[in-house]
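Since the structure comes first, as structure tokens, the remarks are kept for the end.
All protein chains but one are shown in place.
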Amino acid sequence: MTESFTLITGRTREQADGLHKGKDSEAYRIATTLAEMSPEDMNRLAIKDGQIIRLKSAAHFVELPVRSGTLPPGMIFVPMGPVANALIGSETAGTGMPSFKGLKVEMELA
Amino acid sequence: MLGILNGRVYDPLNNIDGPIKDIWVKKGKIVAPEDVDRERAELIEANGLVVMPGGVDIHSHIVGAKVNAARKFRPEDHRGNERARTALTRSGSGYTVPSSHLLGYLYAEMGYTTVMEAATAPLVARHTHEEFEDTPILDKGAFITMGNNHFIMKCIREGQMEKARDYVAWLLGASKGYAIKVVNPGGVENWKWGGNVSELSDKVIGFDITPRQIIAALAWISDELRLPHPPHVHGINLGRSFSARTTVETIEALEGRRAHFCHLQFFSYAKQKGSLHRSASSELARAVNENSNITVDVGQVIFGEVTTMTSDGPLQHRLHQETGAKWLNEDIENETGGGIVPISFKPNNPINAVMWRTGLELFLLIEDPWRVFLTTDHPNAGPFIHYPQVIKLLMDRDFRAEMFQNLNRRGRKGALLPELDREYSLYEIAIISRAGTARALGLKNKGHLGIGADADITIYADLDDKEEMFARPRYVLKDGVIVARDGRIVCDRPGRTLYIAPPYDPKIEKDLRAHFRESYTVSFDNYAIAAEDFHRSEMISCG
Partner (left out) sequence: MSKVVENVTCTFCGCLCDDIKVEIDDNRIISVHQVCSNGRGLFTEYDPTPRQPTVAGREVDWETAVKEAARILSEADSPLIYGLSSTAVEAQRKSVELADLLGAIIDTTSSVCHGPTGLAMQAVGEVSCTLGEVRNRADFLLFWGCNPAASHLRHFTRYSLMSKGILTPNGRRDRIAYVVDVRPTTSAKVADHFIQVKPDTDFEVLTSLRALVQGKEIENEDLGGVPIAQLRELAERMKSCRFGVAFMGMGLTMSRARNYNVRELFTLVAELNQYTRFSVIPMRGHGNVAGADQVLTWQSGYPYAVSFARGYPQYGPGEFTAVDVLAREEADAALIFASDPVAHFPGAASKQLERIPTIVLDPMTNLTERMADVVFPTTCYGLDAAGTSYRMDNVPIRLRPPLHAKRPTDEDVLIQIIEAIKQC
């Protein structure tokens, strides 16, 4: 089962806290290797908190645990960091800025 | 050690008008001939050449928050106007807003050695000084905007003039500035409420004082502190059809106290039937001629692209609305504001034609060259690289007449300019571009070639085409070092920052701390700039 989602990446407090401990720290790795999905989508797709999902973009794919978050349906949030960036392509539409927010990704259960 | 031999010397501050004379330099200063060992001195043969002190620009927007915002805002200004790096010099770009290194080189190549940055807000003065460090060769100072300063306006309202005086003294030292700058007093504060001022008696919102009171207070303070340069005033109503009336009123409001009025051309307009302003150069020239306490610089229009940038926030908004051009605005807490709008001046535009001739009329009608100075309010009326064009217009009435004929016909109607056949002499050009400006700035070691002066010297070929003559000097020396030859840099070296630090009563610190706590967003202890932060600086004394 595969479904399209809109990927948003961005800062979180945990990602920043992990950053201070060092980008090689476990705290940073945990803070940047997770996804958030709306409770409606998680219910509909029968996904449990902490379950591993696979996200695929034109660039690459990643596997990471998902938890419920304050998001509208159809959206997935991943904190900024190396895992999110594996999905982001390097097309910048002539501006230098990749599509860090609003990228279409395919979600499937791992 | 260095000697400049057999040149024709123009040194108005020492009454020297063109005789053949040798100039001797040692350790960066002009010295007496007997102080130099001729066997070991470098000699420049200046036979047939004209020798003057290096140019001193009394008003130009060259560095700092506003100028750099304009650079960032206008990549289109830089493309096609680039200069490649050399073994000696950095690369750069820009026409109306050149990048920092290029700006220093362009001024130096044109024979200027001291330039005053026309407007710096104290909260961001550190930015000005950092850019000074990357602007090579020139000696520089910054005017500090105070005409809409909350602490000063509160003091005026409370009648606490001594406290205002101590604040101004503290502020000049804290910002390492050179002079008091006033821009649209009261109007910039009112713009933070969406308003402006248009009469000297209008009220400043929230302070209940008037522009007249602000100007009078700052003029009094400047005299009390014995500042080397008096308040440098960009008055109310720039560009408006009643600007001439209110500017004459402002001159009269000073009641004999010293002041400098900048880019006077922009304030020299009056109404006439129809939509076109008329030049009121006669009225302004009369006011200047009759008030010997006043100096002015003209702000001559140069046709082509310009970038308007002033602390006059409401003016810049109006320009944006009138032209539709992109607009940058920056309000600075408790102190001032400002804006930037790119425009262009065209000879076939009637308004621009009137502005162009008004500036020239001011030059030709103001009688005392010691009180009227050459500027283009760079880059508001034109880029400074066109100063030689203005010199030619002043020295060559045929060239002037030729340019006048190419103006829009409506813009020529009723013009006074064709009747004015005065031509400036080399001696007078030396006054309006160096001797007079240095004197008005109170810079005792600049603008002349007497013993003890800084060895800032420019040597020109004596050409008939005065624009070509002044655009590419043969030699430019700064502190006795040849920095440019034939219009190209041959030595890149840093210049100095000139500043003043008048004394003040330290008791004022209590009020300052309270003021910062209540209304600023930076700590009082982090506000002042230390002299140790500069690589090369010189404090000029007051009084």
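The chains carry the letters A and B, assigned in the order they are written, with residues numbered from 1 in each.
The criterion applied here is as follows: a contact is a pair of C-beta atoms (placed from the backbone, for glycine too) under 8 Å apart; a residue touches a chain by one contact, two chains touch by 3 or more.
Treat the numbers as computed from the prediction; the structure is a model and nothing was measured.
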item: Chains still shown that are in contact with the chain withheld from the display; value: A, B
item: Hidden partner chain, touching residue among B:60, B:100, B:196 or B:497; value: B:100
item: Sole contact to the chain not displayed, among B:261, B:327 or B:460; value: B:327
item: Residues from subunit B at the interface with the omitted partner, ascending; value: 63, 65, 68-69, 71-75, 77-79, 82-85, 90-94, 97-101, 123-124, 126-127, 130-131, 134, 191-194, 317, 320-321, 326-334, 340, 518-523, 525-526, 529, 533
item: Interface with the undisplayed chain - residues on subunit A; value: 6, 8-13, 16-17, 19-24, 59-60, 69-72, 75, 77, 80-82, 85-90, 92-102
